[in-house]
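Partial complex: the chains shown occupy the same locations as in the complete assembly.
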Amino acid sequence: MNWESPAAFFAMGGYGLYVWGSFGVCALLMIAEPILASKRRKDILRSLRRERIAENLDQQ
Amino acid sequence: MNAILAVIRRDLLLAMRRKSEVLTALFFFVIVVSLFPLGIGPEAALLKKIAPGILWVAALLATMLGLARLFAPDHADGTLEQMVLSPTPLGLLITGKIAAHWITTGLPLVLLAPVLGIQFDLDAEALGILVVALLLGTPLLSLIGAIGAALTLGVRGGGVLLSLLVLPLYVPALIFGAGAVEAHISGLGAGGHLSLLAALLALAVFFAPWATTAALRIALE
Amino acid sequence: MNNKIINWFKYASPQSFYPLAGKMIPWFWALAAIFGGIGLWITFFAAPTDFQQGEGYRIIFIHVPAAWMSMFIYIVMAGWAALGLALNTRLSGMMAQALAPTGAIMAFLSLWTGAFWGKPMWGAWWVWDARLTSALILFFLYIGFIALQAAIDDPRRADKAGAILALVGVVNVPIIYFSVKWWNTLHQGASVSLTKAPTMAATMLWGMLIMALAFWMYSIAVALTRVRAIILEREAHTEWVKELPEVKGTGQ
Amino acid sequence: MLTATGLSCVRGERRLFAGLDLAVGPGEWLHVQGENGAGKTSLLRILSSLAPPAEGQIFWRGAPIRELAEDYRREMLFLGHHGAVKEELTPFENLLLAAQLDGAPLDETEALGTLARFGLRGREDLAVRFLSAGQKRRVLLARLAVRKATLWILDEPFTALDVKAVDMLSALIEEHLAGGGMAILTSHQSMPLPNGKVLKI
């Protein structure tokens, strides 16, 4: 282990802004992207289901 | 006033529908700015020196490219004819269109410019002045450009003729705009340039919509 | 042998690929999480402080994998595009379309992390270095691909136009890379140059490789998720989609 | 009441017509006829104040239209060869925006109803670009129904329309005339409408 304390970990030897700026944006994008991708699928599924219900209503 | 808002809303809706148009105007700006280092070479000190000029010329070109489509689609499909025939005064409708043009092309440039400035290693204060100068300058570009767009409407080869008409008129905006940042970098203070830019803008706000309307009437006759 | 070809074609149809992708996604997520976990542990705890660059160098563990991925994905995307043009399979175009945003994000990450590394190392967010410049242009190529596909409404047309662009791009990427490199070495001014990374310590190398694996798994998982959405969008009015459990409401 | 006296039109060095008089009163319509290139479209553009006549005067309720300007335009509706329809927008949006520009905003249900009346049910949300030639014309004509104008000036309104749509449009014009409106039309086919005057160029 090379860190004496959590604070030292976050300070990154004075490079905190840069290191966490990089890792933060990286994490942000890598969390947002899958969420958006699966939301895209859920959205289309929802509209398909709605269409199906409307079709069923039409037939009745 | 309602009419202005209706036109702005309409044009923004159209812009959203043609999203790629707005986005790519922005990317054009980015790309043109990035091309210069490729043409000139990677020397940092040299690049920093010419950065304000490059950014302003690129902003100017990006605005200008969109100008051809300010009235042309409305002309082609007869909307402009209907606007002339509309009971609402044409001047108001045109003002709305110019405002929408600035919102869709000028404003994004202003917001993006600092990021590009960083590529050329400009410091924070210089970036601030760049933004203020663009904030004053881009509406000016839209206003002046609208006159040119109206004058060349329906004229053969209008697109390029437009640049020919408009670019000389853009020169003052370019000189004061790029000058403001350079003056700051060389320690002279940007105040003078900025207030001249503001004065030009005030002049254009009163004069340009009127001239544009007159030009449009002629184009449609 | 014959069987294999038939199978391959079977899975090249969106209808059979959709459930297959659904089954594969969790596995890739799991692998991405495992590799990511190990990689992050090496990044922050196993790897020693660099005596020259201090702790700032830890950015390399995401910077390099992102840069690699941005290039790999472009090639893979162009491969799918070529396949689509040659064999006219519907799935290829969808795969290319699904990969593009991930590739663009990777290119963006390599630029972003590079900039955040450059500031402390070189004192500037950006220099017009060969590698940086060609990474920037690669990013533009991705954006162009995405914008072109977004601007064309007919999906079949969008696929084909995108395929041609991707192929033209793939021819150009090496040309761009070498031209920029040459331009730069000929004119290298007084400005900073990339300090060639010293022969890397074994832990660092391992960390980077494992992180790269994690990025691979992540990219595959996201691309598969997105391709499933695209399949549904494009095939919304086919019978098999209407018969899907998640559409009928019996699933999920 | 629209009257015109001594109109003439010059295009290039060619005089298309001269000394043309016309008058259209409430409930009347005028069928402008003539060969291809006779000058029908040119005449309609002059009457709608889009182009000035080479000679002659046009009066609306006794006053010259040049002076009336907006007051004339408020009561007049001109539909020409071009669509004035945005290809990127849907028929629904086109109709709403056209109404807003005219300063008479439209209610959404009314807009949907009008579109359905013009046979565009199911196409309300499809960009106009995708519509067929006849459907595009229908979007344009839908403005007739929503804009309350007294004088309609229509250049070949029946182009590209199928039989059903032609009947529907004729009925619409008839209704407009019955309500005291006026209309000036061009068309190469004969039109089954009452109270028509014919003007041959």
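In order of appearance the chains are A, B, C and D, and numbering begins at 1 in each one.
What we mean here is this: a residue touches a chain if its C-beta (ideal position, glycine included) is under 8 Å from a C-beta of that chain, and two chains touch if they have at least 3 such contacts.
Since the model is a prediction, treat every value here as computed from it, not as a measurement.
This structure file describes a complex whose protein chains are present as A x1, B x2, C x1, D x2, with one copy per kind shown here.
The definition used in the following text is that only the chains that are shown with their structure count from here on.
Between chain A and chain D, the centres computed from C-alpha atoms are 54 Å apart. Chain C has no residue in contact with two or more other chains. In chain B, there is no position where the chain touches two or more neighbouring chains simultaneously. Across the interface of their complex, chain A is touched by residues 44-45, 48-49, 54-56, 58-59, 62-63, 66, 101-102, 105, 108-109, 112-113, 116-117, 119-120, 218, 221-222, 225-226, 228-229, 232-233, 236, 241-242, 246-249, 252 of chain C. Residues 2-3, 6-7, 10, 13-14, 17-18, 73, 76-79, 81-89, 93, 220-221 of chain B are the ones touching chain D in the complex. Against chain B, in their complex, chain C makes its touches with residues 124-129, 133, 136, 140, 143, 147, 150-151, 180, 183-184, 187-191.
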